[in-house]
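Every protein chain except one is present and positioned as in the full complex.
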Amino acid sequence: MDHATLPIIIFILLFSSFIITMIILTKRGKEVFLRPINGLKVIDDAIGRAAEEDRPIMFNLGFDDLSVNLFCSLAVMGYVVRKAAKLSMPVYVPLAQPLAYAMAEEFWKDGYAAMGKEGMFAVEDCLRYMSSNQSALGAGIAGWIKRDHVGANFMFGTYGFESMMLAEAGQQAGAFQIACTPSFYQVPFFMVSCDYTVFGEEFYAAGAYFNRDPVLTGSLVGQDYSKLVLLLLIVLGSLLLTIFQKHDYLRLLLQW
Amino acid sequence: MQKTSKIFWLLIAALVLILAAWGEVKAMHSPAVTARIADLELPSHFIYRLQTWVAALSCIAVYSFLFKENPFYRFFEHALLGCATGYSCAVVMRQNLYSQWLVPIKKSLMNVMAGSYTREDIATVALIFAGVIGLLWYFQYSKKYFWVSRIAMCISLGAGAGLAFKDTFNQLIPQITGTFKNLCPSEYAMPGAPFIDRFYAGCENAIFVIGTVSVLMYFFFAFGNKNAIVKGSSKIGRWYLMIALGAFFGNTFMSRLSALIERVHFLMAEWLLMSQM
Amino acid sequence: MTEENKKRSLWDRIQFCDPRILYALFAVVVIVFEMVQVKMPVPNPVWVGKLYDKVESLPLDKAVLIDCDYGAGNRGECEGQFKAFIQHLFSRNIKFMVLTWTTNVEGQKLGRQVLDEVAKKMGKTDGEDYVMFQAIVNAGGVTLQSLAKDIHGFVVKDINGRDLGDIPMMKNFKSINDVSLIYRVAYSWGGIPWIGFVQSVYGTPLAAGSAGIESSTAYPYLDSGQLCGLLAGAAGAAAYEKRIIDAGITEETGIGTKTVSVQSFATLFVVVSILISNFAMFMSKAQSRRANV
Partner (left out) sequence: MSKRNILKIIAFVVGLYFFLEYILPEKVGGDFDSYEVNSPVCVEKQGKKLQFYVGSYYKGRGAIGRMVKTDGAWKKDPLPVLQRSLFMKFDQYGLAEPDCAATPEGLTLLYMGQNEKEPVLCFAESKDDGKTFQKRGPAVFSTNGLFKVSENDPNGFLPDRIKTFAAEYANGRWEVFLFTMTYRIFHAAGPDLKHLALDAEPLAGTTLTEKSPNAFDVALEGGAPTLFYIMDREIMKFRKDGSGQWTPLVWKAPHGSGSNDTMYAGGRCDSSDGTLYLGTKQNQKGRPIDSPFETTLCAVKLRDLSDGSPLATEMTFYKKVGAQPKPTYLSYGTEWAGKFLTVVGSFAIFIAMINLMLFHGKKIYQSALNYNAPQGEEKLPGGGAPMRNFLKNAGYSAVFLIFLAVMIVCALKGQTDEARGTGWKTTFDFLFNAIQAPMGSAVFSMITFYMISAAYRSFKVRSLEAGFLMAAAIVCMVGQMPIGELLASLVPESWKLLQLPWLSGKLLSVLNAAAYRAVLIGTLIGSVAISLRIWLGLDNSVYSSVD
């Protein structure tokens, strides 16, 4: 409607209160349970395997510029760099956006500094700005994977058609691949060539799971409660319609 | 191996050139070409053939990138970038800024000067303020006043956030009420339908509702990890998602193939005139 | 276990063959079936028929608003959908307005070429039976809100620079209430939030002609009634063209029909190649299992 009807106003107040209260609660330090994402539990095994075979690790940040998606990917990258630094393994990070290069460099250095291994690897040959043209980016990274015989390949963030080139190159090089992207269209290509694929909203959950940012975690939990309300509405509506065969009162109520 | 592939490519190039020359001869007197020239309102046959040749070369340049990045491709890529950027900026200059902003402001300014103006005229004159805000975008090139450029972004972001509620709930409510499905339609719900049709309709509705509910549960993060129902249904949800992803993959192929076929049709029909226009 | 040190059995050679062979085979298939236009029975999806019947039942005192936003990349699919639709509108004397966006100026140029060509063939005049607006900037929902309320005040001029007020046809169409159907031809039908700001507010029926990729996101909206028709990819264009040829509106075979007949063989090639590669994988696994047992 041009203006909110009564049911819509109730929904707006309900969902906003869920999200805002959960954000305030997590800001006050209330421990919030987030179920672990199955694809991310195996990150440690992937790094361990690559360390055993002494093959480098690559972390792709996708095509995001400064945005929520980039910060989620950087959170996971921080975790991976710290794990790799402990096993003194290099982490290559190809980049598609100039602004993302600056932020990634910061996270990369912090990771190695936290494990006391600052000077072990040179920033120039680990972090490289490839190009913001999709086909050039895909070809460049595919070549890099094959040349350096990457052992574990992580692909986080949003991707276009170049997702196919990365996934296929990694699969060819026999790398252990984990993909985590909110872009729904590239998931089929990741699904068939990666060992684990995490998609849709699980990408934001991954970001929240790793960097524990109260705003992101709180709003995720708030969204869950809102979705639960909608789920119950769907179940109730279908049951009501099955009982009163043709009188769809709940639909009439919602479409006042 | 290197030498043979070089010869192989030279042979291919020679064959293509012969076909192209033969195509030119055919183009001289083919009615389809004259019709095409009339459609595109081109002044002469030569310009049409030159245009077709340049278009064909640009396609070959793009496909040559598949094998190796080469200067031929890079030339046409920069030409494409120049044309695309130039065309959209020209359209913005003439059709948006000039005739949707300057012209109405000039007209209503004339009315205001002449004294006889309405409420709309004042509102249009006030749009000059929009131009001032628009110019703030260009402060991003100055280090000191970088934050000023963020004002224009904030106004757009604020408006986007404010309107997101309307866009979201206007889409969401029909989606929710659309999922209220009759799981076992009776004679009363579907008058005159035999039992078997009603049974199929009931199954279809049940599959639909179970699908939506189980995929919704799959995307729960905050609770339900130990609850058996949520664990079971999110497994079912994952099967539904597999099928949806399969449909996405199938349709992605359809689009890419039709783009390639359109290009091959252009090369074969308009350039080499080997297939019917 | 990279492929070099694997025993080069027949199945492995098939599984890891050189991609250039694939490209060559695929190119041959496409070129051969491009030259030999095989006559194929065009599929008839449900939602194409629903859109056709919707246009048949449109009232004459309202106009149709076409949002032409396809690019050079999906001419193969969307140009056929656009051309077939305007031929159908012309044949039923329904007036329509073509809207284009600055964020994709190719849509304006390609749409105008097709529109001028069809109008010349069917004897329709610009300004009387159809009008093409000048491009407008997409600033999200707020653009649609003010466009829906007052088309003249927002768009100001048509593409030839004439004021909308002086165009004879536009005298009767001032706001979205005078529009009987919105039809969006684009790569991604959901790119412009018509549903959130116009379809659900004013009840104006919305139909979509989209590239194949994005058509799979339209089915929830078709099921809930927010979309009243969908032409999915080149197959959708071919189905609509078949309907207007059967109705005798035009004789020439459309772009969609040509594309779809070649596309079915290309699709078959891809499907067969996937099955072969899977079969080769199973055979080579079976062979290696038999080898080390």
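So that you can tell them apart, the chains are marked A, B and C in the order they are listed, and the count of residues begins at 1 in each.
Simple rule for what comes next: a residue touches a chain if its C-beta (ideal position, glycine included) is under 8 Å from a C-beta of that chain, and two chains touch if they have at least 3 such contacts.
None of the values given here were measured: they were computed from a predicted structure.
In the entire assembly, the chain absent from the figure touches the shown chains A, B, C.
Only one of B:Ala38, B:Ala90 or B:Ile229 touches the absent chain when the whole complex is considered: B:Ala90. Remark: the residues of chain A touching the chain excluded from display are 1-4, 9, 12, 15-16, 19-20, 23, 66-68, 70-71, 135, 138, 161, 164-165, 167-168, 171-172, 184, 188-189, 191-193, 200-201, 204, 215, 219-220, 222-223, 226-227, 230, 246-248, 252-253, 256. By the touch definition given at the top, chain B reaches the unshown chain through residues 40-43, 47, 50-52, 54-56, 58-59, 61-63, 65-66, 74-94, 96-97, 100-101, 123, 126-127, 129-131, 133-135, 137-138, 140-141, 146-147, 150-152, 154-168, 171-172, 175-176, 178-179, 204, 207-216, 218-219, 237-247, 249-254, 256-257, 259-260, 262-263, 266.
Mapped onto chain C, contacts with the missing chain fall at residues 15-16, 19, 22-23, 26, 40-43, 45-46, 59-61, 71-76, 102, 106, 109-110, 136-140, 142-143, 145-147, 149-150, 153-154, 159-161, 171-172, 174-175, 177-178, 201-205, 216-217, 219-220, 222-223, 232-233, 235, 238, 260-261, 263-265, 267-268, 270-271, 273-274, 277-278, 281.
In this text, only the chains that are shown with their structure count from here on.
Ranked by number of C-beta pairs in contact, the top chain pair is B-C.
In this view the innermost chain, defined by its CA centroid being closest to the centroid of all protein CA atoms, is B.
Ranking every chain by how far its Cα centroid lies from the centroid of chain B, the top place goes to A. For the pair chain A and chain C, the distance between C-alpha centroids works out to 32 Å.
Touching two or more other chains at once are residues 200-201, 213 of chain C. Shared interface positions of chain A, defined as residues touching 2 or more other chains, are 1, 185. Per the touch definition, chain A reaches chain B in the complex via residues 1, 4, 7-8, 11-12, 32-35, 135-136, 139, 184-185, 187-189, 191, 200-202, 205, 220-221, 224-225, 227-228, 230-231, 233-235, 237-242, 245-246, 248, 250-251, 254-255.
Listing the residues of chain C that touch chain B in their complex gives 23, 30-31, 34-35, 37, 73-77, 102-103, 105-106, 108-109, 113, 117, 134-137, 139-142, 145, 153-157, 159, 161, 193, 195-197, 200-201, 211-213, 215-216, 220-221, 223-226, 232-235, 255, 258-260, 262-263, 266-267, 270. Residues 65, 69, 165-166, 169-170, 172-174, 176-177, 179-186, 188-189, 205, 209, 212-213, 216-217, 219-225, 242, 245-246, 248-249, 252 of chain B are the ones that touch chain A when the two sit in their complex.
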